[in-house]
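A single protein chain has been omitted from the complex, and every remaining protein chain is retained in its original position.
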Amino acid sequence: MIDKRVTSLPEALSGIRDGASVMIGGFGEAGSPIELIHGLIDLGPRELTVISNNTGSGRVGLAALIAAGRVAKVICSYPRSANSMVFPELYRAGRIELELVPQGTLAERIRAGGAGIPAFFTPSAVGTQLAAGKEVRSFSGRDYILEHALTADFALVRADRADRYGNLTYSRTARNFGPIMCMAARCAIAQVRRIVEPGQIDPESVVTPGIFVQRVVHVAEPVQESHLVKQGAVYP
Amino acid sequence: MIDKRVTSLPEALSGIRDGASVMIGGFGEAGSPIELIHGLIDLGPRELTVISNNTGSGRVGLAALIAAGRVAKVICSYPRSANSMVFPELYRAGRIELELVPQGTLAERIRAGGAGIPAFFTPSAVGTQLAAGKEVRSFSGRDYILEHALTADFALVRADRADRYGNLTYSRTARNFGPIMCMAARCAIAQVRRIVEPGQIDPESVVTPGIFVQRVVHVAEPVQESHLVKQGAVYP
Amino acid sequence: MARMVAADIPNGAYVNLGIGIPELVAGFVPAGREFILHTENGLLGVGPPPAPCQEDPELINAGKKPITAIAGAAYFHHADSFAMIRGGHLDVSVLGAMQVACNGDLANWSTGQADAIPAVGGAMDLVAGVKSVLVMTEHTTRDGRPKLLRACTYPLTGVGVVSRIYTNLAVITITPAGFAVREMAPGLTAGELQRWTDAPLHFAATPTCPRT
Partner (left out) sequence: MARMVAADIPNGAYVNLGIGIPELVAGFVPAGREFILHTENGLLGVGPPPAPCQEDPELINAGKKPITAIAGAAYFHHADSFAMIRGGHLDVSVLGAMQVACNGDLANWSTGQADAIPAVGGAMDLVAGVKSVLVMTEHTTRDGRPKLLRACTYPLTGVGVVSRIYTNLAVITITPAGFAVREMAPGLTAGELQRWTDAPLHFAATPTCPRT
């Protein structure tokens, strides 16, 4: 029988070692797998490359992972926000590397990684600093730049429902990068609010088919990052 | 108010002229928009380029469009089946052009067309006749070929439910090429079994968001192509 | 400004409103028109802001503010969302600006200073993919320097991408000849507007009356 459920966060995260590349879902706090991120801090791997849209807020979640000095490089589109101070400090101090990618190019590079497309041409960023050094080619009289796929060793995502096959649904705009990161990672790990029996998710409404998911862990009531930030919480 | 519903097949198909490119959904009969295709035969445009996975069965639907001499070229992956004779006849007679594309490359070229990606590299067909003349490039030691996006003037698809915004759901494996063809066509026309009020389709379960759909026409009980083929039906 | 932008958007348009001032456009949709608002983090059909205490942390816009969804909305993932943008399916993008050049170049993501944290978000995708890019901005910087320039000095977001600029002083269209003034604030003279603007302005023979 196929059963991708694991019973604890440490089990869900096992095998993430120093130097691993890790995609982390979420757009701001929506869809950010905060319990998995805290579990990753507890697990302890260093020199991670993190692929994520943002760099976290306050001193919890993704920001706490960065603050703990575990991240060597981030690949992201928007590494600052109203409550982010951890990444800016480390970045200005030259202690963390940044690859800045337009958000749509980031999404498409991840999707390409999951779909077996090694590279594609895009119009985004043509003529800007972010196109520096990239191959430019004209199609039908318009310029495009070549961008390469992103894959990762692991993806950490937050979903709403899962079954033992790893089929996932998401909640509203918390869907964001989750589905494509599951596609692009060799091991996709989902924390989910509810685990249901096979068939309880309408097969027409499955967002991430189980083939893209390797481990599912139940976190019934995830903490809310923005509440922790307001409280000034620090992890660990 | 936005309202993409039209009240008749002729209205749904208006504007399709000689020389148009038309994507036609369906995998075999599943998802084939047979009423729209018959309406297109009635409308009369010639010299069409048809992008579709197959070339139809018997002498109804897509096969009838081809038999009527309206199609100059087909771009498809599998132009024969147990009951297809129309396309083979015309092809052997040199009266119709064929661009044969591996099915996954066909799907990805259509998706790229809808996503604003002019070209991408793929491993499919490397080293085969279907790679002849295509640019080959190595990424991480493996060869890939460059494939170009497909777009079209129109898409004809069959869906299950729609609302006035053009949001669509599909039925089971009749989904196939519908969603990506709606993305890749300048004017996507959907025949649907049911029209519902906005909000009756769960926003988490919309398969084709309305932005990709320009016209919706209600066909409550589409004829079943395989029944017509068994009966030896001919359209018109 | 927001009212004028909204007035220029046709019925049925698919519209992405940038973070900040552009979000105000949602409040000025003219009677009888319907726009569908897109937020690049995965929703078509953004509704009005939620009632107090009805906020859902998993239903937010690109500025990470709580929103609602209309009946007839659709959720999707980031690759699909940017397929809409890059694929030319959105009609209008309304963005803020640091600088706009008279050839339509836009700079709105970085001052280029060495200590700045670069952050680009979806702006480069929006300007590359959306059919019409409208800019809303104060006519000058806080310290009175022009933002409408002969050439941008900050790093570009896109080359020749802006269609029209809405400022507190004027509505200006980008033409092959450069900035063309379409409307001016009441009481403002052409000379005064030119003084706040770096690039030369072209004025129509008959100035359009400001809308009421």
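Going in written order, the chains are labelled A, B and C, and every chain counts its residues from 1.
Throughout what follows, a contact is a pair of C-beta atoms (placed from the backbone, for glycine too) under 8 Å apart; a residue touches a chain by one contact, two chains touch by 3 or more.
Bear in mind the structure is a predicted one, so any value in this text is a computation, not a measurement.
The absent chain, not drawn in this view, touches the displayed chains A, B throughout the complex. When the omitted chain is restored, the residue from A:2, A:132 or A:220 that touches it is A:2. When the missing chain is restored to the complex, the residue among A:136, A:211 or A:234 that touches it is A:211. Touch with the chain that is not drawn comes from one residue among B:6, B:30, B:146 or B:196, which is B:30.
Against the chain not displayed here, chain B makes contact via residues 27-31, 53, 77-81, 87-88, 91-92, 98, 100-108, 110-111, 122-130, 170-180, 207, 224-226.
Touch with the hidden chain on the side of chain A covers residues 1-2, 111, 113-117, 163-165, 167, 183, 197-199, 201, 203-204, 206, 209-212.
Heads up, the rule we're going with is that only the chains that are shown with their structure count from here on.
Taking each chain's centre as the mean of its C-alpha atoms, chain A lies 29 Å from chain C. Along chain C, residues 43, 69, 75-76, 79, 82, 85-86, 128-129 each make contact with two or more other chains. Listed for chain B are residues 115-117, 204, each touching two or more other chains.
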